[in-house]
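Here is the structure we will look at, set down as structure tokens.
Left out: one protein chain. Kept in place: all the others.
All chains are identified by letter, namely A and B, in their written order; residue positions are counted from 1 within each chain.
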Amino acid sequence: MNGAPQIGGRAWPLAAILVPLILALGAVRSAPAQAIPYQRPVETAPQPDAIGGGYKVPPVQKPLPRDYWLQVLDVVALAAAMGVSVWLVLRRRNRKWLMALTIGSLAYFGFYRQGCICPIGSLQNVVVGLADPRYSIPIVVTATFFLPLAVALFYGRAFCGGVCALGAIQELVVLKPVQVPRRLDRALGLLKYVYLGLAVLFAVKPALARDFLICRFDPFVGFFRRTGAPHMLMIGGAFLVAGMFVGRPYCRYLCPYGGLLTWCARLARRGVTITPDKELDCGLCAEACPYGAIEEMRAVRRKCLYCARCYSACPRDGERAHAKTELIRLSGAAPS
Amino acid sequence: MRRAEGDGVKRNVVEIRVGLGSCGVASGAEPVRDTLERAAKEAGANGVVKTVGCNGMCHREPLVEVVEPDGHMALYGNVTAETARRIARRHMCPSRISTWVRWKAGSLGEPLAHVDRTAAGYLAKQKRIVLENCGEIDPLNIGDYLARDGYRALAMCLEENGLSPDQVIAAISDSGLRGRGGAGFPTGRKWALGRAQSNDVKYVVCNGDEGDPGAFMDRLVLESDPHRVLEGLAIAAYAIGAAEGYLYIRAEYPLAVRHTRAAIRQAEERGYLGRLRLEVREGAGAFVCGEETALIQSLEGKRGMPKLRPPYPVERGFRGRPTVINNVETLAAVPWIVRHGAGAFAALGTKNSRGTKVFALAGKINRGGLIEVPMGITVREVVEDIGGGIRNGRQFKAVQLGGPSGGCIPARLADTPIDYDALAQTGAIMGSGGLVVLDDRDCMVDIARFFLKFTQAESCGKCTFCRIGTKRMLEILERLCEGKGRPDDLEKLEKLADYVGRGSLCGLGQTAPNPVLTTLRYFREEYEAHLHERRCPAGRCPALIRYRVTDNCIGCTLCAQACPVGAIAWRPYEKHEVDDRLCTRCDMCRQACQDDAIEVL
Partner (left out) sequence: MTGEKQPSMARIGSLIAAAFIALCVVILFTDYVVASRRAPGDDKIVKDLQEQTKADASLAPKLAAEQKRVTGARLARKTRDNAVAWVLIAAAAAFLVFSKRLVRQEKPPAPARQDAAHAPAGASVVVPAAIPELDFSFVDRMVSEIGRSKEAAIPLLQAIQIHYRYLPDEALRRLCDLTEITPAEIAGTSSFYGQFRRSPVGRHIVRVCHGTACHVSGARQITEELRRHLAIPDGEDTDAARLFTLDEVACLGCCSLAPVLMVDDHTAGKLTPATACDALKVTA
């Protein structure tokens, strides 16, 4: 009986596509930078002729901004990944492929793009764009911000399932999750709104005092970049160790963007549904869900992080099913 | 929707009736009533909430009936507190605008009600004479009863130039009314005999000791329309010349006792009973006291043991005086007969069984409850048209008529008309009216054993054949159900049945073998399966069945969770197994399984 997510078997095709893509992009990336003519702005600084000794101003090498078409490609990749996530969870209900997607997202959006830009941080940019008239927000950033929310309006937190790099890394470390008592879960869930408020507050400050808290306190970006402030690295490590036993603590309790996604998920019509199928209600899905998103045998959309464990644990329909019968869909959506 | 008959209620308010018989209360009608009363208070007296008895539609309890000012009636079944609120908002018109706005806003988006045609099917073939008022009047309000021609029959007797006792007796005789307690003795003749007695002191007794398991007709009539019974009793007393009457009601019917006592008080206050003194006496839990001589013994404070007849109670009964004992249902039909005339009653039914009979439809039926049907209707019509067929899509096997004195009529004889003689030919009896429907999962040997156990426990012990014979028969049946039958058991059973029936003094013993005899006659193959093959074809007898998990099992653990003794190990995603040594055959696993993966062998 093998339900463990492993790279191997049928996930090879997906890996075979993603790996060369990443390598190719890496080749593009390491192209040498151009020289840009550089004008010294300040008169009082020592001028080349004043220094003497044949001093030549060294060519300035500024790292190029990323090619525009690549930025657009990022947005397209984000949209595509979310589409695949929705399809894998709601239609195919296959955890193996979802794991492959998760690892792919982690590799691309996490290690390759080094976690930037991400929709979570982009909310700060959007806020600044609204508050500061001199800041013109690039459209790709706006798109990065709105796309997951748009998907959430229809399908729930599909972004969280297999697309978000921070979520991906936590998803991979889930080993033996315990069910957090509902009251504690609710209380802790309020923390993300506090964090959201603080992030917005610090982002709308005037330019010099502005502080992007989310980026500064991102616990996992240090892993993506393999470098970072030691205290952030340790906090990140602590989150990962905690994540082995409490499913995705950052996603559930701290992610400010998750707060926005929760609001949008409440309006979603289609999403993960535990259908009332002749009151089977054996409870195995509720045991399988590590994120407390199944209450009283029905899926709670705003908490569901699109991991498809419930579907795979269903004795009727999932990977462990003996029967070939599908979960029967009754009238439309279940309440979230 | 029916139109209300002129029943004298003020017609500018909406009247909401909540059924609060015992079935209604047990189904949760009291919270419904509270909700409606609260809503009525909010509405500012534009709605009147009335508690009524039960109209017999027990499968739809709690019931709420709304009578609009223009006479339209709407019946709501399976009402909960929530739906009661919706009903109030829909029909009551609040006097304050703010309340009206609040109600209308609150009812936005509510699902529309739809008309349930099954009620029509249930009521269509019924002809309600005894149950005329049940569910439509407040049993504790004599005004309601008076508004529906209440006590008019009694007035017809007592007024000047009214009916004389002989005329009353003639009317009852012509109507063909037979005792509805089970024996079917012509009531008119009994009253005539009572009248002919020359004693000064005579008694009338109403037999409300409805001990048949599965029968609750008398309970419902006494709870929902007690004045009717009092009127019938008063007419009987007038007819035979009695001045004192008793109503012997089982103690297991506390609501019926309460309502009857209240009704007597109300009738006495208004002087309707004249010199007649009525008293309610409660039974004490002995089935045999339904037999008239035993009942008299019980009234006299003794052990309820039947006495030899003759002398019949009509000649020498309570305290040695002439006593006419009639069943509740019989007496409840009397006022109607007096009012409408004997011909109207005799026009219904068959030649020897005139009028209507109330049956308590119960068992594996979709629409159970109390029904009143004209005699001559077939069993099939009752089961299928009125009862709506067998529950859960199972197969109709038999009906059990007449309780422990009755017998089983198999499905192939379902076209038998309900008639005292036709039923007697099948081997069953009409009985008091209990009609229990059985499906293919009911074991007939088990049914016979059940009834015999009952009769054995209730046997008074006087007659040797009844006392010991029923015990021996019970032992044989229990051996059969445990798979320990001996080869000569069936012959012994038949012989014992013959002896017990012939050697008993009272009806209990005489009819105790009936369940065994009818099941042997029509379902002998089941007995033989129990005896020779140690097998229960219906899958019922615990010692002969085994629960087994089939290959349909998907490992969902629901059965393991449901098993109260832990006979199924908890193994998710694997096919479960029932440990036969621990299994108590409680059937909870089979009911819990959604994939039909548990079978009974």
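The rule is simple: contacts are C-beta pairs under 8 Å (C-beta built on N, C-alpha and C of every residue); 3 or more make two chains touch, one makes a residue touch a chain.
Remember, it's a predicted structure, so these values are computed and weren't measured experimentally.
In the complete assembly, the contact with the undisplayed chain comes from B:303, out of B:41, B:72, B:270 or B:303. From the options B:306, B:363, B:407 or B:507, the residue with contact to the unseen chain in the full assembly is B:363. Of A:63, A:133, A:206 or A:230, it is A:230 that touches the chain left out of the display.
Considering the full assembly, B:251 is the residue among B:101, B:251 or B:424 that touches the omitted chain. One chain of the complex is left out; on chain B, the residues touching it are 22-23, 25-27, 58-59, 61, 210-216, 219, 251-254, 281-287, 298-305, 360, 362-364, 368-369, 400, 403, 434, 436, 438, 442, 447, 450-451, 454, 458, 460, 542, 557, 561-562, 564-565, 570, 572, 584-588, 591.
Residues 3-6, 172-173, 175-176, 223, 226-227, 230, 237, 283-284, 286-288 of chain A touch the missing chain (whole complex, contact as defined above).
Going forward, only the chains that are shown with their structure count from here on.
Centroid to centroid, with C-alpha atoms defining each point, chain A and chain B lie 67 Å apart. The residues of chain B lying in touch with chain A in their complex are 552-558, 561, 572-573, 575, 594-595.
Contact residues on chain A toward chain B in their complex (touch as defined above): 1, 277-284, 315-316, 320-323.
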